[in-house]
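A protein chain is absent from this complex, but the other protein chains hold their places.
For clarity, chains are labelled A and B in written order, and residue numbers in each chain start from 1.
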Amino acid sequence: MNVNDTTANPAEPEPHDARFHATSYMKFLRLAFRLATEGSWIFYLWMIVLTCIALVGTHAWAVQVRDGMAVTAMTDHVSWGLYIANFTFIVGLAAGGVMMVIPAYIYHDRDMHDTVIIGELLAIASIVMCLLFVVVDLGRPDRFWHIMPFVGKFHWPVSMLTWDVIVLNGYLLLNLHICGYLLYKRFLGEAPDRKWYIPFVFLSIAWAISIHTVTAFLYSGLGGRPFWNTALLAPRFLTSAFVAGPAFIIVVLQIIRRITKTKTKIGEGSIRTLAGIMRITILINLLMLVSEIFTSFYTGGAHGVSAKYLYFGHHGHHALMPWIWTSAVFMIIAAVLLLRPRIHEHLWTLDIACVLAFIAIWIEKGMGLIIPGFIPSTLHEWVEYLPSATEWKITAGIWAGGLMVYTLLLKIAIPVFAGTVSSRKP
Amino acid sequence: MSEPSGECGSGCGCKGGGDDKLFSRRNLIKGAGITLGAAAFAKALSPLAHWTREATSVDEFLQKHYRELTKVDLEVVFRRLEREAKQQYGADVTISDHRPQAGVKFGYALNLSICIGCRRCAEACHHENNHDRATSNSYIRVLEMTKGSMDMEKGNVHYDHPVPHPDKFYMPVQCQQCDNPPCVDVCPVEATWKEADGIVVVDYNWCIGCRYCEAACPYHARRFNWTKPVIPKEEINPKQSYLSNRIRPQGVMEKCTFCLHRTREGRMPACLEACPTGARVFGNLLDPDSEIRKVIENKRVFVLKEELGTKPSFFYFFDE
Partner (left out) sequence: MAGEARIGKIAFGGVIALIGVVFVGVLVWTWLARNDLKPGPKAEEPSTPAVIHPVTIRTPAGIPRVATGEVDSQGQPVTIACATCHDTRQPNYETRSGTTLKDFHQGLHFAHGNQSCLSCHNATDYDTLKQADGRPLEFSQTLMLCAQCHGPQFRDYQNGSHGGMQGHWDLTRGGRTRNTCTDCHDPHHPAYPEVMPVFPPKMVRGETITPHGENHP
């Protein structure tokens, strides 16, 4: 059958039959594969470097499964470490991607419409990383099927972790659907049918909030851990996510602009909007941080012990102090830099602010939140934690894997979206 | 897809000119690269091959949850576990299934006036429950507390001087077998649950090792098997129970079960028998004439961290 004949009249979107989709979707996949495996030498070099890091991480993980998690620095006192710290942060990154979607679809921001897919693809890559971080944190990854609904024993709705499994995978599917649908329609050269993606977009907005809220509930629901047991945790998570997500996308937009060598200033309006969002969210985040610190320190007692240890150490224990002060200083510098008027025209200032904010929140949500929740232990023993080499290797491996996924997705999406490739001849 | 592949690609504006031929130089390089990458990942994962051969089996992989196993299934599982103990540890063990008795709910009380902090309970637990020798694991941690404070902040587990010190008192802490156990609520796979006699147990063959329960427990009662337990053959306690003291696999959670392999046979827990001062009282909370009920009725007992609403079945009291 001839594909070109059936799509000859694009003005009237006629319903295609299944046979049409069977062939053209295969073509779409083939094109995607070709786009993903073809590129400049910089692209190949980038992918090779990432592959090497991922290889190191994969090997370290295999050794960890074989020899047990004793190869990590975690103990019965600090039973979650760098993996869960990164997991928490990256859930935020995934949720932060939605900050592209809200202006685009709710406020009909035209500038955002062209770049919204970059945020959605970031969500996909982030969720893949999240799932990987959970898997490497499992003592028995071979029993993963126990946590699958219907097949295993899914302790839903009581366990918050099962909620997290649902919302994370749901968010992944939602974004895969939205991105896949929009890209495929662009590939066919047709206008996407609103009813096939607008409801999903709105659902994904609510869902993005839910993934980070549920992740915060994982921790804030534990009465035995006073440091986490605060109602402010979920709002704080969301706010910091809406700093880190836009920060990442601003940098990515500029890299894309540089690589695709377009003079059309792609994402100009998006960067402006995102910088505006960051300006506000970083200040709200600082306000929430100050509120937490005030409550901890002014009240004192059991609630304040972990915070005191985190910021000022405790009788010779101060492993986390360099981390948290780095985070605090970076965050304040970023907040001040973002106050510069017309920041979107001063890209260097903006970039520095983005990088600093990104690092600050990575620390704040990881080493500055997950770890001190365990110190001192529930019996008030002082056991400190700094990640082992294995943990750093595996973490780097997963980040490399996530960046690979994101690179490939962008590699496919940008030409399709820009209309430089499609099923129809120009 | 036998049609010429150039059809979809011709308009795409990509630079690659060799797309028409399947065996173009570019495709060959791509293929080689992908093959090389796949081979490298396979090599990187090679430690897993050793692990799947040594530490897991198909039967183990497919084993159902304890509560879904029939009596016949359980027998098969127990015999397999006994064989594995023989293979991996060289020990002849018997694994059985101890079930809760009707009309029994266990309670434990500890007299803080009498406890001298000798840690014999922790040692007895270590041997009774086949703990890893390398880490000196035990389900009991004894806190040396300063008189005048119930604050665990003043506690210390590493004391190493003759006991009892005149300025101190001693508080052993183990699983409190809560009636509202946070560890059970958080488990995503129901690998841990509360039994009819109040004991919170773990199916070591169902646990996925996420350690959420360890984060949730306010009493530091749970332990993770960070590595495969090491126990010399001759030190292994051969009388084992599936939910209790059998040698745990690597990568799963474990916890105090009030020695259910003993207590469900009517016997005292190992830590109680080891206590040289009789500071420990164990019994059936549902029996009004039991020793544990007499303690609760006659002594002013308290539970740890009552404000968390965990409702422990483990009580502490002082004589005077």
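We adopt the following convention: contacts are C-beta pairs under 8 Å (C-beta built on N, C-alpha and C of every residue); 3 or more make two chains touch, one makes a residue touch a chain.
What you are looking at is a predicted structure, and each value in this text was computed from that prediction instead of being measured.
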item: Among shown chains, those touching the left-out chain; value: A, B
item: Of B:77, B:95, B:109 or B:308, the residue in touch with the unshown chain; value: B:109
item: Option touching the unshown chain, where B:48, B:81, B:95 or B:122 are the choices; value: B:122
item: Residue in contact with the excluded chain [from A:15, A:157 or A:341]; value: A:157
item: Option from A:149, A:199, A:322 or A:419 whose C-beta touches the chain left out; value: A:199
item: Touch list for chain B against the chain that is not drawn; value: 66-67, 98-102, 104, 109, 111, 114, 116-120, 122-123, 126, 135-136, 138, 141-142, 153-164, 184-185, 193-196, 201, 243, 263-268, 272-273, 275-278, 281-284, 290-291, 294-295, 298-299, 319
item: Contacts of chain A with the absent chain, listed as residue ranges; value: 73, 75-78, 105-106, 108, 157-158, 194-195, 198-199, 202-203, 206, 315-317, 319, 380-386
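FYI, only the chains that are shown with their structure count from here on.
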item: Of all residues in chain A, those that touch chain B in their complex; value: 26-27, 30-31, 34-35, 37-38, 51, 55-56, 58-59, 62-63, 65-70, 72, 74-77, 79-80, 134, 137-144, 146-147, 152-155, 158-162, 165, 218, 221-225, 302, 305, 373-374, 376-381, 415, 420-426
item: Chain B to chain A touching residues, read off their complex; value: 1, 5, 7-16, 19, 26, 30, 34, 37, 40-41, 44-48, 50-52, 55-56, 61, 65, 141, 143, 151-153, 155, 157, 173, 182, 185-191, 206-212, 214-220, 222-228, 249-252, 305, 308-310
